[in-house]
Every structure is written in structure tokens, then in C-alpha cells.
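The other protein chains are all here in position, but one chain of the complex has been omitted.
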Amino acid sequence: MPLLTSDARGVYVIAVTPFTDTGEIDWDSLDRVVDFYFEKGADGLTILGMMGEAPKLTQAESRAVAERVIRRAGDRPVVVGVSAPGLAAIGELGKAVMDMGAAGCMVTTPGSLKTDPQIHAYFAQVARTLGAGVPIVLQDFPLTTGVNISDEVLGRIIDDVPEVVMLKHEDWPGLAKITKIRKAEAEGRRRISILCGNGGVFLPEEVARGADGAMTGFGFPEMLTDVVRLASAGDMDRAQDLFDAYLPLVRYEQQPGAGLAVRKYVLAKRGAIASAALRAPGAPLPPETVAEVERLIARQEKRLKELN
Amino acid sequence: MPLLTSDARGVYVIAVTPFTDTGEIDWDSLDRVVDFYFEKGADGLTILGMMGEAPKLTQAESRAVAERVIRRAGDRPVVVGVSAPGLAAIGELGKAVMDMGAAGCMVTTPGSLKTDPQIHAYFAQVARTLGAGVPIVLQDFPLTTGVNISDEVLGRIIDDVPEVVMLKHEDWPGLAKITKIRKAEAEGRRRISILCGNGGVFLPEEVARGADGAMTGFGFPEMLTDVVRLASAGDMDRAQDLFDAYLPLVRYEQQPGAGLAVRKYVLAKRGAIASAALRAPGAPLPPETVAEVERLIARQEKRLKELN
Amino acid sequence: MPLLTSDARGVYVIAVTPFTDTGEIDWDSLDRVVDFYFEKGADGLTILGMMGEAPKLTQAESRAVAERVIRRAGDRPVVVGVSAPGLAAIGELGKAVMDMGAAGCMVTTPGSLKTDPQIHAYFAQVARTLGAGVPIVLQDFPLTTGVNISDEVLGRIIDDVPEVVMLKHEDWPGLAKITKIRKAEAEGRRRISILCGNGGVFLPEEVARGADGAMTGFGFPEMLTDVVRLASAGDMDRAQDLFDAYLPLVRYEQQPGAGLAVRKYVLAKRGAIASAALRAPGAPLPPETVAEVERLIARQEKRLKELN
Partner (left out) sequence: MPLLTSDARGVYVIAVTPFTDTGEIDWDSLDRVVDFYFEKGADGLTILGMMGEAPKLTQAESRAVAERVIRRAGDRPVVVGVSAPGLAAIGELGKAVMDMGAAGCMVTTPGSLKTDPQIHAYFAQVARTLGAGVPIVLQDFPLTTGVNISDEVLGRIIDDVPEVVMLKHEDWPGLAKITKIRKAEAEGRRRISILCGNGGVFLPEEVARGADGAMTGFGFPEMLTDVVRLASAGDMDRAQDLFDAYLPLVRYEQQPGAGLAVRKYVLAKRGAIASAALRAPGAPLPPETVAEVERLIARQEKRLKELN
């Protein structure tokens, strides 16, 4: 499988990890959801992220999931989340998945990083730990990590750590950050790929400002791939029409914590996975939520028909 | 002016504080925007909140703003934000504005509160500080305050602090909290009013779950009043159609920090205030943002026409 | 090896993990430091804690360290830190070390816990994950975890999770917490063992208030064992004299982050480990610090002589 480069574009869907109702990994559903994502137009996948319930997996399970998905994906790139409190665990999992054929490793900032110089030093350490040539996706997600990465320190990381080839952009607000990165590149800085997260809730604006696509999840991943395709082709109005039709559900699924159960409910309803179950701790959707989601989906379908 | 009660309903718009381009309070615009909010259907106003740039006002200015708005509002209720790091300042401003005729005082959790018992004790202290009979709006906004109020401790505050008559609900995700409060009331707990914040981004669902309306701001406050009116009347589809038309801009304006400049830009464009200026520190909108906002407004107008 | 019970008393030293200068685990030094701790009077050991550089170990290394220490300790109890971001990893390591003969598992609060009910639910989940009969040491260390455990929620955990047999007490300030726990026990609540951390900086007062001893580290662990022995025997003046002699260095070694390098420097100087090296990231002591430590040790020796 080719390695991730700073020219990567398109949509890398953050994959869910399917479980049975009793909490076992559902391997058939894992295959099925991988196929589903590619059928909906994904250019790649990202596994073992926060929305993949990675912290609920044992190390043996993490490796088995990575192996299965990488094999199923064939020649399409799979990025693997390897964030951990310590560098040793990052190195251990990172090397294992690169040997399996992963396209790169995604790493976010541990909460212990308090200052810009610490953030800068951290990614240099991660790069040394993973080893030369392992492409790194820097996940910038302050809402969850509690660590804010300034434009300035991000620029210094890009300058000093060539292994960082991609930004998983989910700072909020974050539109100005994209503009600043692209402006610095126009003035001579090394290019990096920018794929955006946050459930895609600013996707049209992000692509218009120079992002290369999305790295996030959604129960209807075809929204992500269609919007990125249309917006990249300059058809902003059509991109935004489509986006707006999905936005009420995007907004609903983006609720922190609560959103993953919604996403799995939608994927199960669509047949992409057998069960909507989260591994414990994680409760099924209460009936009020099911009613709200069903109503949003029905309205979304109606609106999509109007658009066609 | 009548005091706020636990039966309060409708929309209390979080008012902006208009400044001139040189950073002085623009008193004419303040009158104008108060009128504007009521013309668009507001049931009340909330001033000196975070989105009113309260921390940028001197104490003398805060009082002058409160006095001006309360007088202009006439017999319509004005809630005043009095949050401060210490109880003395809360008491000082709170008593002053109640004397002016405010309907109640809004207070949020200082970041120093670390545990549920501390949160509980805090609101009892605030009530003692403000004095018997002063209605309190408890602002529950963990994204900004860093303090999470569990359903359980919120229930204990409702039980033990009768002065808390309203929840300014902006926990995220927060829909289940509304359901739980209303369920507890059905089982005998004292009723409180729930007005929702967060720019209204979940307003249809919130009203459907039992919220009494909204206490938030938006460049088009008529969206808030229309959605609450329609949803309260049970016309959920029409409410959601309207909401969906505004949602792309709601989402855009809800960006933390960055959103207020957008809101003021829209209000100035609509003539409700003379200048979109924020008081320093606070920069004007960069051209990319202006272009995005203008595009969203144009699309919004088109969509609203289609709906009519 | 017997399991930890709520009657545990004395000093469980938080063991360092010795590395060679090139960052490999130094197995000979690991044996030596285990012996050293017991020679200095330790009643038990706690390994794979924050000060054991646990996050810098791979999973395979963690297990190998646990196995080696448990075997070397013979019939003396070894508690193993198993904190991790996810329950799966806690269960995986926890079961492995209990099979090796660990006396119990130490678990702290992940930073994602935001409210008292979440903290309470978490320890119930941990107990279910580790399985019935596995003794849990609840580490209460808000300075590092960012999670504050109120007296109230701690009481509810004690009431509802019988597997929690010990509190590793390092809240700061935390003296009143000890008094409250013991008072509640006098009124009927189940007893738990309380061993105190924070480098022992309040050890005399803690034991006087009812703590059962210490679970912490220090370059001179004989201070911990002597002070606990004397204070438990009621010889408070002698305990405090001894404590005071060591306090300047205790204070110095307790500096967050920086202290571990000092502790390893002292242990290496005393011959308990071969090298003072921390595994990367972690720098050797700068010369100013070495000079300060040496000066504190020289003064400490002089003062100890005066006392004898």
C-alpha cells in the first residue's frame, strides 16, 4: 500500500468499529462497513480513532482490526490512529501497523502538553519514535484534547518535522487556520495535506479555503465525498445545496459523545453494520433520540429528492 | 417591571452592546437594537452576557447600559448577566440592576468550582448574596466555563435554591438534560423555566423536549421567535423548515469567539446597529469571512422565498 | 501472594523503573531497587505508577516489569498501576498482573470524567472490568489528573464498590478528607485503607488524622517507613523531628515532573540503581540542580546526626 503524502486529497472516512450486541468485535460487519465506505466514494479510511472506540479495544484487538481493515482495503490507503499517553505505546502500535501496510499514523496531543514549545517538541519526539519515513497525520482537536495549537507552532512543526504530511483539522473555529497555512505555503513553506474533521460541519467553506477534503465520519458518507468532489470542482452552489440538505443531521450527529451512537444507528439502519451497539460503557439510543433521528432522516430524504 | 418567574416562556434575545468604530458605547444604536429585537418578536432581553462583551465594559458602563436598556424595554423583562469571579461584585451589580427594574440576574459557574457539592453550594451563596426574591437564571455553559453541571446536582439546586427560576440551557450535548428535568417535574419536582442557548442550533428539538424557548442571539432573531412560536404550537414541520433555512448561518455564527463579529456584521448590515465594531481586543471580519457570510445570507434569502 | 485488603497498613513504596543510559530497562537494577526498598522497611511496593515511567513502557515491557518485581518481592504485596484511557486496556493489564500474583490494581480518574456521577460510575465500571475479587486502589490525584473527587462522591464509591479497598490519597489540600472518611467510618461506613502520596509532604499530619501509612516514593524511603512507624506508635515528636530533617529534600523532590529525575539521582548515588537515566523524553539533571540536591543531602545528613 502506498504511503500517505502531503498531496493526499479527497475523503478519508473515520471508520466505526462494529460490535455485536454482546460487545464482541463483529468481523463480518467490519468487512461490510469497509466496503460500504468505499462504495460511497471514500478515497481512504482512518481507523482506531476516537470515533472508532479505540480506547475500548485491547491491544490485541487493535492490531487485529488494523490487519483486517488494511487487507480488506487492498490498495486503498488506511491511516491508523496510534495516540496514547506514552511514546512507547505509540511506537509499538505504529510500527506494527506500518508493517501491516498502513499508509500512515495519526497522532494527537496528549493533555499534558501545556505550552507551544512542548507541543513542538512532542511531534519531533513522535516522529523519532515512529521512525524515519512513517507519515504522520497531526490531529488538531482542542475540543477533546484540551490542547490548542496556535498557527505559529503549527508552522514550526511543519518546518521542522517533515514526517508530518497531513493535518487532521478540527480546531473550532478553524477556518482562518486553513487560510493561514495556505498563505504561508504560497510564500514558500512546505505544503501539507489538510483534511477536515468535526463531522464535516464546515466542509464547503473548508474546501473553498484550500482544504484537500475531509477526514471524518457521518452516517451518510456520500455527503462528504459528494461535497468534496463538487466543491473541489468549483461547483460551490451545488456542493452547498447538497450539504445543506444533510446539515440538520450532521449537526445532530456532531454532538460530542452522544453522536457516535447516532452514527452507528444510521449505519445499522442502512445495513452497513449488523448492530448499532457501542461497546460498554455506552448505552443504546433512548426512544426520544431515535424519533428525532428518524424524523431528520425522513426530512433529509425529502429534501434530497427536491434537489434532484 | 415584573420579576422573572419559573413560568417564563418565549425568546429572550441575548443583546449585543453596540460600539462606535472608535470603541465608545453607541447609545443610539443601543436604543435601536433594543427596538429591533422587540420588533422581531422578542419576549424579553438579556444583557451583559458574554456575547454582550460585558467583560470589556467598566462597571460604570455596565450600569449605564443596564439602565438604558431597562428603560427602553419599558414593561418587557430584561435579565442582566452579573457573573463575576467574586460574590461581592455579583451582589453589587445585581442589587443595582434590580433597583433599576431588571427582571432577574443571570449567573454562571466560575471555573474554580471543581465538584458537585461546590457547584451546589455556589448557587446557594449567590442567592444569599443577591437577596431573597431576586430571580436567578442559572447559565449552564460548560464549553466556556469549563464546569459541567450533572443532572443530579442541577436537581439538587432546583430543590434547595428557590430563587433559581430559570435554566439558560447550553450544555452540549444537552437534549437529554431537558427530558430529565421535565420528567422529574412530572414526578413532583418544582418547575423551572428552560430557555436554550448555543445560538439556537438545537432549537426545534429543544422545544419538542419541553424547553420553554430560547435565550440566545442571532443576526436574524426572527428565526428564534418564529421557530419557538411554531414549535410551541405543535407545528413542528413548519418550525423545522424555517429552522433549516437559517441553519447554515446559525452554524456559522455559532463559532466560539469568532461568531460575535459575524452577528454584529449582520446586525449592522440590517441597520439594527450603526457599526459592526467590537471593542478591543476584537478585530473586524476578514474579507474571506465577509464573503462567506454574504453568500450564506443570499442563499438563506433564496431558501426562505422558496418556503413562502 | 495475599490480596490487598482494607486493613492494609504501612508503606508501599512507589518504585522507580531503572533504565540504562541508552534507555533499556535495567533488570539487575530493578532487582536491586526492589531489595533496597524492602531493606529500608517497605511493607509493599507499587509499580507502573506515574513515577515508574509507566507510560514510557511498551505493553510487553510493562508485563515483564510486573512479573520480575512480583517474583522478587516474594510474599510481600505488589500493587500494579493499570490506569489507561480505556477500560479494555485496564482489564487486559489488570487480569495479567493478577494472574502473576499482584496484590491489587491501582486506577486513577481519566481526564474525561466531568461530574460526580461520572466519577462514581467509572469506578463501578472498572470493578466490573477487572472482575470480582480484584482489590482496587483508587488513586485520588487531582493535581495531575485534573479530576477532583469530592468527599461525597468518594463516600458513594466506598458504599457501592466493595472492590475499592484502598485510597491512594494525594488530594491537596487533603487533610480534611482523611478526617471525614474516618468520621464516616466511625458512624458505620465500611473501612478502607488510606495510604498517602504527594511525596509524603504531609505524612505526620496524615497519620495523626488516621491514615494507615504512605504510598509514595522518595530517595530516602527510610524516612517514610520510620515516620509511619513512629507516628503510628504515637511518638509524634520523634516522627516529626525525623520528618523535618528530610523535609527540605522532600519538598525539592516533590516538584511535579522535575522530581523524578532528582529521585533517581539520589537512588543512583546511594547505589540502589546503576543509572539515574530517565527514558526519553526526560533529560538528566542540570548542574545547578545537582548542586542544590547535593547541598540538601549534606545538610540532611548533618541534621540527622544532630538528632541522634
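As written, the chains take the letters A, B and C, and residue 1 is the first residue of each chain.
Keep in mind that, in the parts below, a residue touches a chain if its C-beta (ideal position, glycine included) is under 8 Å from a C-beta of that chain, and two chains touch if they have at least 3 such contacts.
Owing to the predicted nature of the structure, the values given are computational and were not obtained by experimental measurement.
Asks: Quick check: which displayed chains does the absent chain contact?
Replies: A, B, C
Asks: Determine which one of C:3, C:175 or C:304 touches the chain that has been left out.
Replies: Of the listed residues, the one touching the omitted chain is C:175.
Asks: Tell me which of B:9, B:56 or B:182 is the one touching the absent chain.
Replies: Checking the options B:9, B:56 or B:182, the one contacting the hidden chain is B:56.
Asks: One chain is left out of this view; which of A:25, A:153 or A:290 touches it in the full complex?
Replies: Hidden-chain contact among the options goes to A:153.
Asks: Tell me which stretches of chain A touch the chain missing from the display.
Replies: These residues of chain A touch the chain that is not shown: 114-118, 142, 148-153.
Asks: Quickly run down the residues of chain B that touch the omitted chain.
Replies: 54-61, 84-89, 91-92, 111, 121, 125, 146, 279-281
Asks: Extract the touching residues of chain C with respect to the undisplayed chain.
Replies: 172-173, 175-176, 179, 201-202, 205, 208-209, 240, 243-244, 247-248, 251-252, 255-259, 286, 288-289, 292, 299, 303
One rule holds in what follows: only the chains that are shown with their structure count from here on.
Asks: Need the central chain here, defined by C-alpha centroid distance to the all-chain C-alpha centroid.
Replies: Closest chain centre to the overall C-alpha centroid: A.
Asks: Measuring centre to centre with C-alpha atoms, which chain is farthest from chain B?
Replies: C
Asks: I'd like the angle of the rotation relating chain B and chain C after CA superposition, in degrees, nearest 5.
Replies: Here the rotation carrying chain B onto chain C measures out at 180 degrees.
Asks: In angstrom, rounded to a whole number, how far apart do the mean CA points of chain A and chain C lie?
Replies: Centre-to-centre distance between chain A and chain C: 38 Å.
Asks: Nearest whole angstrom, what separates the Cα centre of chain B from the Cα centre of chain C?
Replies: Roughly 47 Å, centre to centre.
Asks: Centre to centre, by mean C-alpha position, how many angstrom separate chain A and chain B?
Replies: 33
Asks: Would you give the residues of chain C that are in contact with at least 2 other chains, written as numbers and ranges?
Replies: Not one residue of chain C touches more than one other chain, so the list is empty.
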